[in-house]
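Of the protein chains in this complex, all but one are displayed in their positions.
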Amino acid sequence: MVFQKRLQLPSHSRGFHLITSHILNELPELSGVVHVFIQHTSASLSINENADPTVRMDFETFFNHLVPEDSNLFLHTDEGPDDMTSHIKSSLLGSSVSFPIKKGIPQWGMWQGIYLCEHRNTERKRDIVITAIGE
Amino acid sequence: MVFQKRLQLPSHSRGFHLITSHILNELPELSGVVHVFIQHTSASLSINENADPTVRMDFETFFNHLVPEDSNLFLHTDEGPDDMTSHIKSSLLGSSVSFPIKKGIPQWGMWQGIYLCEHRNTERKRDIVITAIGE
Partner (left out) sequence: MVFQKRLQLPSHSRGFHLITSHILNELPELSGVVHVFIQHTSASLSINENADPTVRMDFETFFNHLVPEDSNLFLHTDEGPDDMTSHIKSSLLGSSVSFPIKKGIPQWGMWQGIYLCEHRNTERKRDIVITAIGE
């Protein structure tokens, strides 16, 4: 059995945001693997801590420190200082997450949730594709 | 065909550890993809070199350098200096690995193995879920 659906997320400000509920709403009742893919190269997805908002704030702080915008390193800056840095953050974190599902119940740990990582300064709606494969 | 099993790994000290044999023991005889997911946000999984122990030591050294604990960057440090850094390392490396399998044989390269990346100072047992999908 294959379930596949494209979903447009509401726009989020630059930073790391929990989008778990958007995914949960769509899950079919199968056992297998759920794959969530973001159709962009300046935003990404990750699975991490789902409770304390300071974790997501610390993620934003750290990734800005790791991939600095004031760098003279980059050639591809046509769309501003957050252009190339967003591409790099996207590859460090990844364009997809996947997790096991059993009879429609995600087999996450208690503290796991799904992050939308918005790396651009300007808010925009982001498209994701959810695919569940199983039986 | 879907195969799914939760497995508790024995506790490992902080660092990078080969857990390939734990996974190999569970693989069903199908052709498709194997997905291994860790149900935690302060430990992660990766696929890398399976022979020389100094590679895993260098991984631990580098990630401590990349995500320093003496940083004043972080707000989320309730559980100690290895708290927020563990979450970040987990997202940089990822909460799952996946690889092709053919008639029950992993289609790895000769030098590839699966790492458990334990980012916390205190040893703890870690739960993983292995899902294989194929025919």
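Each chain carries a letter (A and B) given by its place in the written order, and its residues are counted from 1.
Everything below uses one rule, namely that contacts are C-beta pairs under 8 Å (C-beta built on N, C-alpha and C of every residue); 3 or more make two chains touch, one makes a residue touch a chain.
Since we're looking at a predicted model, the values are computed, not measured.
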| item | value |
| --- | --- |
| Residues in chain A touching the chain absent from view | 1-2, 4, 6, 35, 37-41, 66-67, 73-76, 84, 87-88, 90-92, 94-96, 98, 127, 129, 131, 133 |
| Hidden partner chain, residues of chain B it touches | 31-33, 46-49, 52, 54-55, 57-59, 61-62, 65-66, 92-94, 97-100, 102, 107-109, 111-112, 115, 133-135 |
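Going forward, only the chains that are shown with their structure count from here on.
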| item | value |
| --- | --- |
| Chain A-chain B separation of Cα centroids, rounded to whole Å | 20 |
